[in-house]
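A protein chain is absent from this complex, but the other protein chains hold their places.
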Amino acid sequence: MYLDIKKISKAYGDRKVLQGISLQVAANSTISILGKSGCGKSTLLKIIAGIEKEDTGTVFLNDANISNKKPNERNIVYLFQEALLFPHLNVFENIAFGLRIRKEDKHQIKTKVEYLLQKLDIEKEAYKMPGQISGGQKQRVAFGRAIIINPPLLLLDEPFSSLDVETRENMQQLYKIVAAEYNITSLFVTHDLKECLVMGDRIAYMENGALTVYNNRKDFIEDIKTGVKGEISFWNTL
Amino acid sequence: MHKKRTISLFLLVIYCVLPILVLFALSFSLNWVYPNILPQTFTLRHWKEFLFDGNGLQQSFFNSLTISLFVAFTSTLLGFICSKWIAYHKRRRLLLLVTYFPFALSPVIFAICLKFYFLKAGLAGNLPGIIIAQLIIAFPYATIFFTSFWNKSIKDYSNIASTLGSSPFNSYLKIIFPLAKSFLLTGFFQCFIISWFEYGLTNIIGYGKVQTLTIRVFQFIGEANIFYAALSSCLLILPPVILLWVNKKFVVHQTR
Partner (left out) sequence: MKIKTSNSISFLLLVVFAIIPLLLGLGYALLYSFGIVGVLNHGFTLQNWEAAFANNEVLYSFFYTVGLSLVSLFSCVSTGIFLALYFGKKLQKGIGSYIIYLPMAFPSVVAAFFFFQFLSNAGLLSRLCYKLGLIKSVTDFTNLVNDQYSIGIIAAQFFLTLPIFVLLYISIIANENIERLSLLATSLGARKSQVLWRITIPALLKKSFPTIVLYFIFKLGTYEIPLLLGRSSPETVSVLIVRKMQRFNLMDIPQGYVVAVIYALLVIVLLIFSFKSSHTVADA
């Protein structure tokens, strides 16, 4: 398994946010995690990224224990809910950031960034500042900034939740295309049922700090607590 | 209504500008006999004496400038470092309260309480002593000021940069400092002004031996020499006017 999380626990004071979470993710695949607000999904991602420290448990990436590594040494990119583009850098430089700090060749950077801008359909916005582009465009830039460095693992924390329905669907499709092209392994966290089903090759459900991983979609749909059956019944009774 | 507003605004402008005009007028005067509104004789003598250091004012000006630049630079740097720790600390509010206290105390009273230690340490009546004393009030101010910079967004930017592979040094250089530029400049200006304006603490710790501009103003007032007092006052006001203008025009716009 590419990502192997073993019995991660985390508590803030008396509040147990994560309780012995174990999860495996195969290379070049996406696992989507469905969960309501406050169930601990963001905390799990932050622990994997190294931004927060677990109380117990270990994180293995490609068979190496990365639990004690700093965030900048893990090569795991975390995508926040808000795009959080660097406000003083234009779109081009935001995407190029990861390559610049890795001191890649200038011409290489230009080529890679321009290719990605085209792929993400934001070429015309290349030299605009973050304040001059829309929410959907910002998310594309944030996404481009993350994948341009070919991260072994990408953690997406409800990245499309602030977008309108149509933009969201476009972003979902775009992500799937680009993820396939760049062979990305990722964890996709969401509170949206449909998004969870669309984005993940495998699906998990998180509640009160505990994680349930499903072998297939059928098992996920059949489990009442995921809410799929409830949704279906709602639409059927209308 | 529009006329009333215009007149009121005009009065407000007078209120703000009149003191500067009066001080400048007096600094160019030789006498101001009652009941004349304007001084009888205008002269460049006082300003010439300042420029050619006939009255020691130049030395006082440079004393003040040296002290203020040093205090501003040091308190900005140290305050910026310390503020990050406080801003993200669990007990942020308590630490801020502790930091506020030396800043809230009257500098002259604080100086009186610390005078004993400065004497013992050989720091009374000299420039280093005054710089250290002023740092004791400027550093807490700088820390409090910069604490508001370290918000959740800055932390998130640092985290993003980190997950993109940036070392802490690179994150500071390429992300934090560019974003903090306007904050740092404003903080520097404000610490400069705190030091530049300081009289009571400087007088107590300096024992009157270190002649800063504020001390000279007091001396001239005591001697009833209103023209030199006005000149020193103009010298005191000039740098802050320039700094406030620069801050308003360039720094505030950057944050937008």
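Chains: A and B, in written order; residue numbering restarts at 1 for each.
Here is the rule we go by: a contact is a pair of C-beta atoms (placed from the backbone, for glycine too) under 8 Å apart; a residue touches a chain by one contact, two chains touch by 3 or more.
Since the structure is predicted, the reported quantities are computational estimates derived from the model, not experimental observations.
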| item | value |
| --- | --- |
| Contact list for the unshown chain, restricted to visible chains | B |
| Residue touching the undisplayed chain, where the options are B:L69, B:L105 or B:L127 | B:L105 |
| Selected from B:V13, B:L51 or B:L173 as touching the chain missing from the view | B:V13 |
| Residues in subunit B touching the chain absent from view | 5, 8-9, 12-13, 15-17, 19-20, 22-23, 26, 34-37, 78, 81-82, 84-86, 93, 95-102, 104-110, 112-114, 116-117, 135-136, 139-140, 143, 168, 196-197, 199-200, 204, 214, 217-218, 221, 226, 229-230, 233, 236-237, 240-241, 244-245, 248 |
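By our rule, only the chains that are shown with their structure count from here on.
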| item | value |
| --- | --- |
| Centre distance in Å when subunit A and subunit B are each reduced to the mean of their C-alpha atoms | 48 |
| For the subunit B and subunit A complex, residues of the former touching the latter | 153, 156-157, 159-168, 170, 174-175, 178-179 |
| In the complex, subunit A residues that touch subunit B | 49-51, 70-72, 74-78, 80, 82, 84, 86-88, 97-98, 100-102, 145-146, 149 |
